[in-house]
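Of the protein chains in this complex, all but one are displayed in their positions.
Just so it is clear, A, B and C label the chains in written order, and each chain counts residues from 1 on its own.
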Amino acid sequence: MARVIVDVMLKPEILDPQGQAIARALPRLGFSGVSEVRQGKRFEIELDGPADETALAEVRKMAETLLANTVIEDYSVRVEG
Amino acid sequence: MARVIVDVMLKPEILDPQGQAIARALPRLGFSGVSEVRQGKRFEIELDGPADETALAEVRKMAETLLANTVIEDYSVRVEG
Amino acid sequence: MSAARVGVVTFPGTLDDQDAAKAVHLVGAQAVPLWHADHDLKGVDAVFLPGGFSYGDYLRCGAISRFAPLMDELIPAARAGLPVLGTCNGFQILCEAHLLPGALTRNASLHYVCRDQPLRVEQNATAWTSAFGQGQEIVLPIKHGEGRYVASADTIAELEATGRVALRYVGNPNGSTNDIAGITNEAGNVVGIMPHPEHAVEELVGAPSTDGLGFFTSILKKLVNA
């Protein structure tokens, strides 16, 4: 049993209105010193078996085909630890 | 300039319908060996200054009051590196 | 002559399938229900991918539906020329399936928006828009939270240069690049639009317009003349 994390973020050139809305709200809430916020997704994937290379390759395929839309998003896969 | 990451996940006892729907879809798409998927949010926060303790304390407050809904979500803050 | 047969797809969470079937019926064509889990297009002459929240729109709109068994049949058929119209969630599925370029993302306002939306028909040389005049202004309802069309700059430039923007918002409701509300593939048989023509086909109900009928009469004309 292992946990693999997949992070998915919009590509830098794609507008992120959620991140922008947060960045705009921060000064109103008294937070200063933040130049940009971007919001993405985080997936926690519990594997039945160990996070060996075969399993990670599977998760990468999953990220590439399902978890991220590579037209607009980048992803990264890592084992939690 | 530093980047801080805030991960926000539903608390373990809270239903995550998104994660469930993804987990149910996986076998149909030919992915096996996944026992659970949970989906959360990932925020990338660019600071004007360094990610020192004061700045991190600010980000933690931001996570507590704005980025996470602590009624149903947990968060964690870390400096990217 | 037997009536033109338009398939209407139902995924788990599809909402506008009955509405689309009603609209198909209204113009005198036959609506054939297609089920997501079947590897069977039932020999239909055209396919309508309706709106809704297929798979709850979880993960990303259309991301899970795109892998349905029915899509295994639909994707090659569409590439081979089968007319397909995707509206709203249907448009999102067509993009996820790479039958159309680009993607639909969260509205710039961050709010779901339901309103009667003025639009301009930018390309009437497609299977689904021939009943309109080029440049004709129409009103159709929109209702979506993720309708902001985005694509790479190259893709946008190509769509514009080759006349593949089918429908444009008059007054941008969601932040779409170049006010794009709908696009077509190169061949003009696959069209994806965010608005809902099926809700604008009768005087008494739905939006205060019947401009949606044009999409259904367009396909009927094409099929009957074929």
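FYI, contacts are C-beta pairs under 8 Å (C-beta built on N, C-alpha and C of every residue); 3 or more make two chains touch, one makes a residue touch a chain.
By definition in this document, contacts and distances are computed from a predicted model.
A chain of the complex is left out here; the name its UniProt entry carries, from "Phosphoribosylformylglycinamidine synthase subunit PurL", "Alpha-ketoacid dehydrogenase subunit beta", "Cation:proton antiporter" or "Cell division protein FtsX", is "Phosphoribosylformylglycinamidine synthase subunit PurL". Checked against the full complex, the candidates C:R106, C:R148, C:H196 or C:K222 give a single residue touching the omitted chain, namely C:H196. Of the listed positions C:A80, C:L204 or C:A226, the one in contact with the omitted chain in the full complex is C:L204. Screening C:R106, C:K143, C:R168 or C:K222 for touch with the missing chain picks out C:K143. The chain not shown here touches chain C at positions 8, 10, 12-13, 15-16, 18-19, 21-23, 25, 30-35, 37-38, 40, 42, 52-53, 55-58, 111-115, 141, 143, 196, 198-199, 201-202, 204-207. Where chain B meets the missing chain, the touching residues are 10-11, 13-17, 20-21, 24, 69, 71-72.
Convention: only the chains that are shown with their structure count from here on.
Rounded to whole angstrom units, the spacing between the C-alpha centres of chain B and chain C is 34.
With each centre defined as the average position of its C-alpha atoms, the distance from chain A to chain C rounds to 30 Å. Residue positions of chain A touching 2 or more other chains: 66-67.
The multi-chain contact residues of chain C, meaning those touching 2 or more other chains, are 59, 64, 67.
The part of chain A that touches chain B in the complex is made up of residues 1, 7-9, 19, 22, 25-26, 29, 31, 33-49, 55, 58, 61-62, 65-67.
Looking at the complex, you find that chain B touches chain C at residues 17-18, 21-22, 25, 28-29, 39. Across the interface of their complex, chain B is touched by residues 55-56, 58-59, 64, 67 of chain C.
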